[in-house]
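Excluded from the complex is one protein chain; the other protein chains are retained at their positions.
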Amino acid sequence: MIIVLRPNISKEEEDCVLKEIELRGYKPHVMRGVSRVVIGAVGDEQSHQSLVTLASWKQVESVTRIQKRYKLVSREAQEKNTVITINDQVKIGDKKVHLMAGPCSVENEKQLMHIAENVKKNGATILRGGAFKPRTSPYDFQGLGENGLKLLAKAREATGLAIVTECLSEDHVEMVAEYADIIQIGTRNAQNFQLLIAASHTGKPILLKRGASMRIEEWLLAGEYILSNGNPNLLFCERGIRTFETYTRNTLDLTSIPILKQETHCPIVIDPSQGCGSAKLVESLCIGAVSMGADALLIEVHPDPAHALSDGPQQVTLEDFAKLTKDLKPFLDAVGRE
Amino acid sequence: MIIVLRPNISKEEEDCVLKEIELRGYKPHVMRGVSRVVIGAVGDEQSHQSLVTLASWKQVESVTRIQKRYKLVSREAQEKNTVITINDQVKIGDKKVHLMAGPCSVENEKQLMHIAENVKKNGATILRGGAFKPRTSPYDFQGLGENGLKLLAKAREATGLAIVTECLSEDHVEMVAEYADIIQIGTRNAQNFQLLIAASHTGKPILLKRGASMRIEEWLLAGEYILSNGNPNLLFCERGIRTFETYTRNTLDLTSIPILKQETHCPIVIDPSQGCGSAKLVESLCIGAVSMGADALLIEVHPDPAHALSDGPQQVTLEDFAKLTKDLKPFLDAVGRE
Amino acid sequence: MIIVLRPNISKEEEDCVLKEIELRGYKPHVMRGVSRVVIGAVGDEQSHQSLVTLASWKQVESVTRIQKRYKLVSREAQEKNTVITINDQVKIGDKKVHLMAGPCSVENEKQLMHIAENVKKNGATILRGGAFKPRTSPYDFQGLGENGLKLLAKAREATGLAIVTECLSEDHVEMVAEYADIIQIGTRNAQNFQLLIAASHTGKPILLKRGASMRIEEWLLAGEYILSNGNPNLLFCERGIRTFETYTRNTLDLTSIPILKQETHCPIVIDPSQGCGSAKLVESLCIGAVSMGADALLIEVHPDPAHALSDGPQQVTLEDFAKLTKDLKPFLDAVGRE
Partner (left out) sequence: MIIVLRPNISKEEEDCVLKEIELRGYKPHVMRGVSRVVIGAVGDEQSHQSLVTLASWKQVESVTRIQKRYKLVSREAQEKNTVITINDQVKIGDKKVHLMAGPCSVENEKQLMHIAENVKKNGATILRGGAFKPRTSPYDFQGLGENGLKLLAKAREATGLAIVTECLSEDHVEMVAEYADIIQIGTRNAQNFQLLIAASHTGKPILLKRGASMRIEEWLLAGEYILSNGNPNLLFCERGIRTFETYTRNTLDLTSIPILKQETHCPIVIDPSQGCGSAKLVESLCIGAVSMGADALLIEVHPDPAHALSDGPQQVTLEDFAKLTKDLKPFLDAVGRE
């Protein structure tokens, strides 16, 4: 760690800092600069007590970490990409770019089966669909609950598609794990650490959405909760961050793709539907995401968005989805993937 | 609701929108403007199905709500301020401005008792202290858990202070409610709706922190989850929003005080410690908050911040706290409160 | 415009609003809803005085515009894409995607010539280079001024590349126009309207960067200053917006590509160098931008970034640039462009 002292402090005040650094097991290197004294504290920041609390002392101007705070998710811990295998068939993080498609909410059997068959026909390998819905207002449709999960399982049986669905509650983790192939942790729960821990214990692959105001570092550390709790099957899913822009619902941060490729070995999924909140923009974002190296896309598809029970404006129609998958082909070729 | 149609659409496309509006129980008023056709759909937006999904249609440019989405928390629902009474003594939202003070984390009995006695002596009526800590990194101190709660109860017994402490998990709601007088929902869980519902069912007063990227409307709607689940004892707590500024940990949005006074009848609490992340700024923020009408302050106090197990840099010392409470007096007088 | 009245107002207060609406030349349509009275004011918002000031009245809850505020830059004003021709050769907005490449700052003749020849060899058609540099600190290198412009002109003569360079000051507009083929308005001056007007009067094509906290609508309106001052040759350049993320210097908003394609007929340029602030991320962003439909890329290239006089960390080397142009090819093919 690097500790910068304030100008014009006494020898005693400086010594007090040096003593504390040693007490916590670091070796201090003092550098006397032109306007400041800077102390490099050498030692393992991950196993020793942090020095950041020294910033509360009057004589300390700032304390800066050197080491990255995440370990298991980092490229340094594992150079090779993690490939996540689902039901012995779907391999995410490998050569094939996967399409996870389906309705925002599971509404009824007919709707779900119709969509499932249709997205499968157009190349999707994973069916998405919300059974438990986190809604901003308590008066909005909250999902079908376990009945929704049962319908998803039925759709898997009928089509062979794997299932990804959100889990909102520690109390539902077991239940969701029973039906789902991938457990989704939504953006509002991205730092609900108790839910992360509970979900990781199921052993099921976890799709961790980025929180709306999470820095990349915080997102990686949330992922660290999964791996450090014994579950190596983690997918990061970018879905847009909250900014001042109001034209779109969120600002999809596609730069997170090359950043995550640098920082972590886990696959990255892009959710353009939440990212922009507008069906008209989804195709272009899918093309960008695939070209930049996304391992999978998570797309909301609905046969009749105007009658959807949630998030109508951002769901693409079945026709749009068919067109989209066709339009993606040349970019998949360009990026050398399937 | 107001539906704006795109220019140059056909009569059939327009009729289709009108029919759908009627089908959902609204009465359409068509206004033919210079460049657009605008339709006012008259009907109760809270009891009828929303029309926002129509934005997915090609012929629709935008759909805008008119009514506010929150009901029970709104000033329209209750004009008079809600006053929350704790242990028959502490009344929040009344004439007295309350100080909720204590360490970021409960660390041990000696620390807690020392702080409790000290903050009581300086005018605090409520003791804060984290037993369950949501930490960005899984490798940071996660709190003492139930042992921390027991220590808080002991401190209440010794001092008569009421207790506010955070609950992180639905599975701990009953346990936390057993020990605490006010259950805190932290910023990371502000839209963890299952936790909100579970906490509201305990009947205990709920202190709901604002999520780091929550708009005021979303915060009020999260509060609506508490009231609509039968718990009228809700406190909103502003603790800073996430912005591009890096000098402070967050940007404390003091404007939320007059806004909440307009929009809701529930008391408002300000947390300057999380708001700025720096002990040196806390006093000034407390003064601003009290002067602008806050009903309570939530302040992190630690006898030795450099050795705190969490968030050292933002905790004020016991001496700072004593000075702060003295310095607040003239502003309490100015605002006509105690 | 849509005017929403507050609940429980008197007949006189309502009449007062209606009278004012008529006085300003609009025709009011009154809709009596469940909880609010809503008035649709029909009339041309672009030629009549706005009604937004009515929001200052006690009886008015909100006033919302219906019409878009930009005219000349909009797709409604011109359906066909604008193609900007420079020196009778370079056509931006047409089939070919153009590379604008060069150093952040023009440093000296040798540096510039070396870069110019090199980027030309690798397919660039336009040379970028700053002669006037807007620097956050007054103590940083401010550019070579007119000497820098002269060097750019020399490089054009030697290579045939067109020149794009920033103008910081109304007083330099004539001078910059004398040397440059495209005048760049930087992000810090994106709402320096006097500079926009002065630059537009030169008749030279204007590359208008997005301000760091500009909404799309405000950016389009800034562009409207160019077109409404008689200059039809406008290029919009996305260069990243300011968000809470600190991993990158800015957050490049690639969604602005499909949005601008919808809203305007002007070409769109992407600047990945400013967008991320890190050379390592530039190639991936270029690939995303081209795949999503950008008309040109603006890339900072330097033979020795560690010795650059400004913005070293985000400039790619000549080798990186050569690789990048090669790597872009398959994506250009995929998008059907050159």
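The letters A, B and C name the chains in turn, as written, and every chain counts its residues from 1.
Quick note on the criterion: a residue touches a chain if its C-beta (ideal position, glycine included) is under 8 Å from a C-beta of that chain, and two chains touch if they have at least 3 such contacts.
None of the values given here were measured: they were computed from a predicted structure.
Participant: Touching the hidden chain in the complete assembly: which of B:V63, B:V164, B:I241 or B:V301 does that?
Facilitator: Here the residue in touch with the unshown chain is B:I241.
Participant: Could you please point out the chain B residues that touch the chain left off the display?
Facilitator: 213, 215-217, 241, 243-248, 251-255, 257-259, 262, 275-276, 280-281, 284-285, 287-293, 330-331, 333-335
Participant: By the contact definition given up top, give the residues of chain A that touch the hidden chain.
Facilitator: 2, 4, 7, 29, 31-36, 38, 40, 42-45, 64, 66-67, 76, 242-244, 246
Participant: List every residue of chain C that touches the chain not included in the displayed model.
Facilitator: 20, 46, 52-57, 69-70, 134-139, 168-171, 188-189, 191-195, 211-213, 218, 221-222, 224-225, 228-229, 242, 279, 305-308, 312-315
Heads up, the rule we're going with is that only the chains that are shown with their structure count from here on.
Participant: By CA centroid distance, what chain is farthest from chain B?
Facilitator: Checked the centroid distances; the maximum from chain B is C.
Participant: Can you work out the whole-Å distance between the CA centroids of chain B and chain C?
Facilitator: 38
Participant: From the mean C-alpha coordinate of chain A to that of chain C, what's the distance rounded to whole Å?
Facilitator: Measuring from centre to centre gives 31 Å for this pair.
Participant: So which stretches of chain A touch two or more other chains?
Facilitator: Those would be 213.
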